[in-house]
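A protein chain is absent from this complex, but the other protein chains hold their places.
Every chain is named by a letter (A, B and C) in the order it is written, and numbering of its residues begins at 1.
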Amino acid sequence: MKVKAGIVGGAGYAGGEMIRLLLNHPSVQLEFVQSRSQAGKRVDSIHADLAGDTHLVFTPSFHEQTDVLFLCMSHGESRKLLTDEVIPSSTRIIDLGNDFRSGDEVRGRAFVYGLPELQREKIRKAHNIANPGCFATAIQLGLLPVAKAGILGEVHVTAVTGSTGAGQKLQDSTHFTWRANNISAYKTLTHQHLGEIRRTLQQLQHGYNKEVNFVPWRGDFTRGIFATAVIETQLSLEEANMLFKDYYREHPFTHVVDHMVDIKQVVNTNKCLIFLEKIGHKLAIHTTLDNLVKGASGQAVQNMNLMMGLDEKAGLHLKSSVY
Amino acid sequence: MKVKAGIVGGAGYAGGEMIRLLLNHPSVQLEFVQSRSQAGKRVDSIHADLAGDTHLVFTPSFHEQTDVLFLCMSHGESRKLLTDEVIPSSTRIIDLGNDFRSGDEVRGRAFVYGLPELQREKIRKAHNIANPGCFATAIQLGLLPVAKAGILGEVHVTAVTGSTGAGQKLQDSTHFTWRANNISAYKTLTHQHLGEIRRTLQQLQHGYNKEVNFVPWRGDFTRGIFATAVIETQLSLEEANMLFKDYYREHPFTHVVDHMVDIKQVVNTNKCLIFLEKIGHKLAIHTTLDNLVKGASGQAVQNMNLMMGLDEKAGLHLKSSVY
Amino acid sequence: MKVKAGIVGGAGYAGGEMIRLLLNHPSVQLEFVQSRSQAGKRVDSIHADLAGDTHLVFTPSFHEQTDVLFLCMSHGESRKLLTDEVIPSSTRIIDLGNDFRSGDEVRGRAFVYGLPELQREKIRKAHNIANPGCFATAIQLGLLPVAKAGILGEVHVTAVTGSTGAGQKLQDSTHFTWRANNISAYKTLTHQHLGEIRRTLQQLQHGYNKEVNFVPWRGDFTRGIFATAVIETQLSLEEANMLFKDYYREHPFTHVVDHMVDIKQVVNTNKCLIFLEKIGHKLAIHTTLDNLVKGASGQAVQNMNLMMGLDEKAGLHLKSSVY
Partner (left out) sequence: MKVKAGIVGGAGYAGGEMIRLLLNHPSVQLEFVQSRSQAGKRVDSIHADLAGDTHLVFTPSFHEQTDVLFLCMSHGESRKLLTDEVIPSSTRIIDLGNDFRSGDEVRGRAFVYGLPELQREKIRKAHNIANPGCFATAIQLGLLPVAKAGILGEVHVTAVTGSTGAGQKLQDSTHFTWRANNISAYKTLTHQHLGEIRRTLQQLQHGYNKEVNFVPWRGDFTRGIFATAVIETQLSLEEANMLFKDYYREHPFTHVVDHMVDIKQVVNTNKCLIFLEKIGHKLAIHTTLDNLVKGASGQAVQNMNLMMGLDEKAGLHLKSSVY
């Protein structure tokens, strides 16, 4: 008996990745892909890489009965949709936007923050998931073990993201002529993902009130996030590695490795790779993931797997495009 | 009962892609990965994207018993290996190099040219496969239907390839500082793939003796081939589309589409997409594929599937990294 | 006594390059830069790389008295402007659009096609210049000597251009996420530059009526054009090189070299490099130039230099950004 899934907002990047992942998922039947802008068109006319893979047509409606509904909309639109429309209460929701990451409810639906490495058991029992942000996932996975140990101090982290993080809409910062061979900063120390990061850190380390200084950069590539966090710690490198490896031992997608990591090691996979270095009393934590997979649609599948009692890795044995 | 597979030459690009594909193949057990240069090292220490996916260690030897052996070596080395070493005759060979594409035998092993869209039935009955070259695959797939119809004249084709086509060895043409933002030509009208292209065309269209003017370009990207062939024909666009679509109707990876194609539609997949345009009496044939997948390791898996009686698509439901 | 110059349409790419070139030109005084969309703003607020180089502010009007007016507008707008507005007849016009490349007149102004390697003496005596298109320049420079010799037959040429060729306007084909690591074709065999190319070839080789099969590609870089033309000829390689080197001997920006060329050798310069290969009875002609400099604003300066009696290279001793 396959899980019946639907996608709301299937024409964008996150929606497209949801389609790609669900079409190949061995335990899922993709019932429909809704899109307001593309309703009536073949899915493979918009996502041309899917030629030969599907005969689905974008639907205007999302009211068919499904077990799980993935919401892939602009920020703010999930709340509007769940407020305005009646979705059967039996339908589980996985929201890829940032509307419910602070734990809000809507119409009696309570959302669980869907970071499996933080709270897998809670996700297993959840009915609605607020899927984490991409930067938030990368940064948190670099800090969870330290906060869990209750020894996290001030954090300085710079992280760079690919252009897909900015979405499909044409804008100056995604013009090829500007972005190619370029690096720039934006939302310095004020990025909206700081909210969910702080909530997680405080959940793990009570009373955590140090600053998380996060400098986001725009990178001249399409996929991936690379982050380096620097913190002060008395842990030796061995102790730090043990702390991290213990923490992630049972988590199938997050790996602490013994060599420098880079973005291409994880592109097109649901993995997060972590590498630690100790210099003086400072610990440098390098993390990397694919913002559209572990940072969005792949993590959404992982959350669905957990909620629906499937193998956590089902449908996520992805071939990296490492070269 | 899984197919037992081994890889000879697993440290390079084609070998790495073989590992990635075979590890996820539902009907294959990857028995060993041989590498002379990396013997004794963990596979995921060289292919770092495989962290968490395998505990395999590169072996110095390739003499374990397997059903299929994939040879991923430099050109010339396959012939040397099959001449010098005794491989059990029951072991099927798929050679990714260019040593046996002209139909040579070695030690009683006859090789079948492994282009499924040309001769799938012959491949199904084959014991040894010479896997086609990447450019050769892209160009042939753009010409097969016309040659089959016996109406192919002179061909002008320009095709650009990513840096992985040049292999892992450091060389001037793969230095980042040179290749980034650059385009250049090489082996103009003399590329070694012209041999296999001509043999195929003559096989389909007896007495074909027109020129195939092939201009290869180096592109500033890592994966993929894009080719535009221009030929003269009296076929209308409708007739040409019908000819191509009929030809490829039963082939699951090659699709004739109704919009311009681009490389990213096929990157990290085993697909070849084709788009036709008619201008005056000229037919333009645009084809694109991933040089490492349909142009190498993916096609090798496709050939293995056919030889071993598996579903042609087994292990090849790959998520594109289209963005 | 400096030449007084003005720019109409200074906010786009070609306009920006005009500003950069004219600000550093030793014999030019840049009087004003007009822009409808940016009037009133500082030039370096739009062209941020000019910080510290100029205090100019975009003007709404272009009616100040100048010796030369550079028109950097969308196609069709130059004709409209010269029809609707009264420009003093003493002001020379250099139009970077394609409105007057076919030799039209407007309000008594006759335009000379501004390809110095074709007709430098005519340009020296001209009062108004229609600056050639970027692809047109690259392709013509590869064919001029053969047409001059009266021996040009059918031409097959593929040429790839950077994203700046598509202008500053946001559009799907210049979205970074799409264009990065991608190649595609457009306007196959129908590109609008074929008009000016054919006119030139017929001017040099009377009665030329063979086809120029031009396949334009979109490249995943910002600047530059690389073209490979293939023609049939009885000339030996030595004869061909002699023909080309003789033709360009007195032209300071176009060089026939003895090794393969690539785009980065000319980026940010006014050069065109040409490399010839002979294979069988075919001659391959590789040409490369910067679409914004020799293919647009740099050639406009070259034309101004010729018209105003300056050194042809004045203001065009540009440092390439080859790496």
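The definition used in the following text is that a residue touches a chain if its C-beta (ideal position, glycine included) is under 8 Å from a C-beta of that chain, and two chains touch if they have at least 3 such contacts.
Treat the numbers as computed from the prediction; the structure is a model and nothing was measured.
The hidden chain, counted over the whole complex, makes contact with A, B, C. From the options A:V146, A:I263 or A:A296, the residue with contact to the unseen chain in the full assembly is A:I263.
Of the candidate positions A:S37, A:S102, A:N181 or A:S236, contact with the hidden chain is made by A:N181.
Set against the missing chain, the residues C:T164, C:Q205 or C:N305 yield one that touches it, C:T164. Within the complete assembly, residues 13, 16-17, 20-21, 24, 45, 47-52, 164, 180-181, 222-223, 252-253, 255, 257, 259, 261, 264-269, 271, 273, 292, 317-323 of subunit C touch the chain that is not shown.
For subunit B, the residues in touch with the chain missing from this view are 13, 163-164, 168, 170-172, 174-181, 220-222. On the side of subunit A, touch with the chain left out of the figure occurs at residues 156, 158, 160, 177-178, 181-186, 188-190, 211, 213, 215, 217, 219-224, 226, 228, 230, 260-264, 267, 277, 279-280, 282, 284, 286, 288, 323.
By our rule, only the chains that are shown with their structure count from here on.
Distance from subunit C peaks, on a Cα-centroid basis, for A.
A straight line joining the Cα centres of subunit A and subunit B is 34 Å long. The distance from the centre of subunit B to the centre of subunit C, with each centre set as the mean of the Cα atoms, comes to 40 Å. The residues of subunit C that reach two or more other chains are 177-178, 181, 220-222, listed in rising order.
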